[in-house]
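Every protein chain except one is present and positioned as in the full complex.
By letter and in written order, the chains are A and B; residue numbering begins at 1 in each of them.
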Amino acid sequence: MKTRLPIAICFIFGIFTLIQYFTSDPTMALIYAEILDWMQIIFVFTLLVGVVTIFKIHSIKIARQQNNWPYSLLTIIGIAVMAILGFTRGTDWGSPFLWIFMNIQVPMQSTMFALLAFYVASAAYRGFRFRNKEAAVLLITAIIVMLGRVPLGHQISDFIPRVAEWIIDNPSVAAKRGILIGIGLGSITTALRVILGVERSYVGGK
Amino acid sequence: MTVETLVAAIFTIAIFSFLYKENPFYRAAEHILVGVSVGYYLVILVEETILSKVAKPLIYDRNLLVIIPAVLGLLMFARLSRNKGYIARIPLALLIGAGAGVSIPAMLWARVLKQMAASMLPLQTISGIIILVGVVSTLAYFYFSREQRGWFGYMAKTGTYFLMIFFGATFGYTVMSRVTLLIGRMEFLLYDFLGIIG
Partner (left out) sequence: MDLSRLDRRVIFVLMGLAVIIPILFNITTDVEITRDTLDIYNEIEDLESGEFVMISFDFEASSYPEMYPLALATLNHLFKKNLKVIGLALFSEGTAIGYTLLSEVAGRYGKQYGADYIYLGFRPQYVSAILGMGESIIKVFPEDYLKRPVEEYSEFSGLSGYDDLPLVVSIADGSMPIHWADYANARYQQKVAVACAAVMVTAFKPYFESGQLIGPAAGIKGAAEYEKLLKQRGIAHRRLFAQSTTHVFIIVMVIVANLAAFRGRRR
């Protein structure tokens, strides 16, 4: 029952949504729209489990005064402040909730990602070498694209952006297309295996 | 300089301080970020979905049908229990099954048939030849059920070069993206915070 019921549910909903694609029956369309709604509602609770888990982990750290517990206190305070402000003062334009989001979360998060520019430069300097033909092709392409996608490339020569555009529109597209077709075929196979109960990893099976 | 600019600048510099080495200033900022992000997420999830799609239809519209997904959703919390965690498989099975069912025609159409059709360009053009050769050789590269020797090996090797071009182009664009983010943050510090250039 612990595995059979979920596998049966997976099969029923999977087959229904698959068959519905090929029919124009209004009743099936209504049920299909309802199922899509249910998916959203259930998914929210999945995300809420994550929120509760983070709260739990940091709370335990504080309660047991584990290593670096004062930092966990900052996290809990952050969660509490946002939640209280959001639920009591709203999320509209000019609200404290939006203020904290735009002036604390957005700057910090975008700065975190901006750090990557330094690491990309460092990795490129320390790791990118013309070791063999494949690496040479990769590096030369990267250089052409980097020059071609900024105005400076155009100022050096009209040829550079044209070559960069040709590379992106032709060989790069061809490679990505091959990857996409492979992923598409793999996804279809996996989806069929999941619906038919062959793939059972989500119920703890092999 | 406004309060908003000052607050944003303090946190920005705290995150940038990681470049020198990890420090308490950075760690504090990081943990505040986690807390604020999770709190934001919680409010948005509850306000945008729970209230508008469960609570209000149930209480004001007397739509009893929403009880089913709400109960199924609540079953997800069983994951937090050591012994009753298996109950969460039921709503998970619905999500996975329905998701798999809608994805099959989508993947087949959008990622296989449409992409294959787009690869079949007129072979009188260089583009047409490059695209076809590139797609086929890339697929050959990823086909591991056959030994990559002889003509098949040459095809797979060709695929390698197409992939290197793809990765090179991707790297070029990645650099572009990350540098833009850095320029954005530096502009904020120089213009808005320090007021160096108007």
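By our rule, contacts are C-beta pairs under 8 Å (C-beta built on N, C-alpha and C of every residue); 3 or more make two chains touch, one makes a residue touch a chain.
For clarity, every value in this text was computed on a predicted model and none was experimentally measured.
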Residue among A:Val44, A:Ile79, A:Val137 or A:Ile195 that touches the chain left out of view: A:Val44
Where the unshown chain meets chain B, residue by residue: 19-20, 40-41, 44-45, 47-49, 51-53, 56-57, 95, 98-99, 102-103, 105-107, 109-111, 114-115, 117-118, 166, 169-170, 173-187, 190, 196-197
Interface with the undisplayed chain - residues on chain A: 21, 29, 32-33, 36-37, 39-40, 43-44, 47, 91-93, 98, 101-102, 105-106, 109-110, 112-114, 117-118, 120-122, 124-126, 128-130, 139, 143, 146-147, 149-154, 161, 165, 168-169, 172-173, 176-177, 180
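Everything below uses one rule, namely that only the chains that are shown with their structure count from here on.
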Cα-centroid distance, chain A relative to chain B, in whole angstrom: 2
Residue ranges of chain A in contact with chain B within the complex: 2-3, 5-7, 9-18, 20-22, 34-49, 51-56, 68, 71-72, 74-83, 86-87, 91, 97, 99-105, 107-118, 120, 124, 133-135, 137-146, 149-150, 164, 167-185, 187-188, 190-192, 194-195, 202-204
Of all residues in chain B, those that touch chain A in their complex: 4, 7-9, 11-12, 14-16, 18-19, 27-47, 49-50, 53-54, 65-66, 68-70, 72-74, 76-77, 79-80, 86, 89-105, 107-108, 110-112, 115-116, 118-119, 127, 130-139, 141-142, 159-176, 178-179, 181-182, 184-185, 188
